[in-house]
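Every protein chain of the complex appears in place save one, which is left out.
Chain naming follows the written order as A, B and C, and within any one chain the residues start at number 1.
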């Protein structure tokens, strides 16, 4: 499981006085990007090699509102990996308060948006990290 | 079913050249707000009366990427209504191309975030519109 | 002068109950994009031809807060055009209430970000529209 801390930004609130729900997907993305970075993947290189990784499905369940200027922790964990798809789950916490949980699915495509299979070397690196992380938890 | 048209904004794209997935929840919200407006609800008055309506759950399934400067249509439909909760489903289309679908759940709370029941007069107005719309479809 | 109407989105507000100041630059951009569209420019084609148009300077002066769900009008007008640069000014109004004014400068670059001169055919089209618009006002 990968962990990132963030401080809620003023701009992330809305007129109900709490963080707007759409912003949680920005946090999930920060967690996912950090997971991939720790796995040794360079997203820019992957894009330059001709692969994109559009989100195909996301969900978020909101437990308690995040507010400005909370310090929150984003937990991201890979749940499934194939050469065509990766699935992550997320949890947002403010100390012991459970803020939200969710998941996302990304598919791999070429630059024209056609479904593609991730190249072996990238896939293997990611799979290695995924397996090591699962064993730990 | 309520229908709103929008033109994709440049700012809504990301470096993959398509609309960033988090922005779809902004579109869903536009549809939901328009539905409530057509039902005769004034969200500012409801907030001033001491009621909030935080999102408790959202989901989006992405079918085809929206791109700048697409003209898209947002369809919003209420699926369930109680004095404690409302559920909407959404569809985003670009002419005949199916862009995305999703749903959201909002709960009703007081200004302190405690679960509340929507006042009878507001609830009745909304229920009337909901029933009329269901009959039509 | 080019004119676009927009309805303030709930997500555009912040916890002070008004539209967050950064969102005005999204509105200015909508006006600029519409101006270029009316001038006959296709921004996607220009980008595919190898030209980018990064913003080099922006300013916004806020007169009166925009609030959800205001109907606002964005006015965009070109103020200066060379083959290396274009400058726009903007005004945001809610009926007779002056919401904000501002300006932006865009420079033209190639895909590597080096300063470039806009190709003659694109430049001429834009210059024609610019001159016609100035005469009208």
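Here is the rule we go by: contacts are C-beta pairs under 8 Å (C-beta built on N, C-alpha and C of every residue); 3 or more make two chains touch, one makes a residue touch a chain.
What you are looking at is a predicted structure, and each value in this text was computed from that prediction instead of being measured.
Considering the whole complex, the residue from C:16, C:49 or C:115 that touches the absent chain is C:16.
Within the complete assembly, B:20 is the residue of B:20, B:37 or B:83 that touches the hidden chain.
Within the complete assembly, residues 10-11, 13-15, 17-18, 20, 22, 68 of chain B touch the chain that is not shown. Counting the whole complex, the residues of chain C in touch with the unshown chain are 15-16, 18, 21-23, 25-26, 29, 47, 52, 54-62, 65, 113.
Think of the hidden chain as still there; on chain A it touches residues 9-11, 26, 29-30, 33, 37, 43-44, 68-69.
Methods note: only the chains that are shown with their structure count from here on.
Core chain by CA centroid proximity to the global CA centroid: B.
Look at where the CA atoms of chain B average out and do the same for chain C: the two points lie 28 Å apart. Chain A and chain B, compared by their mean Cα positions, are separated by 24 Å. Shown for chain B are the residues that touch two or more other chains, namely 26, 29.
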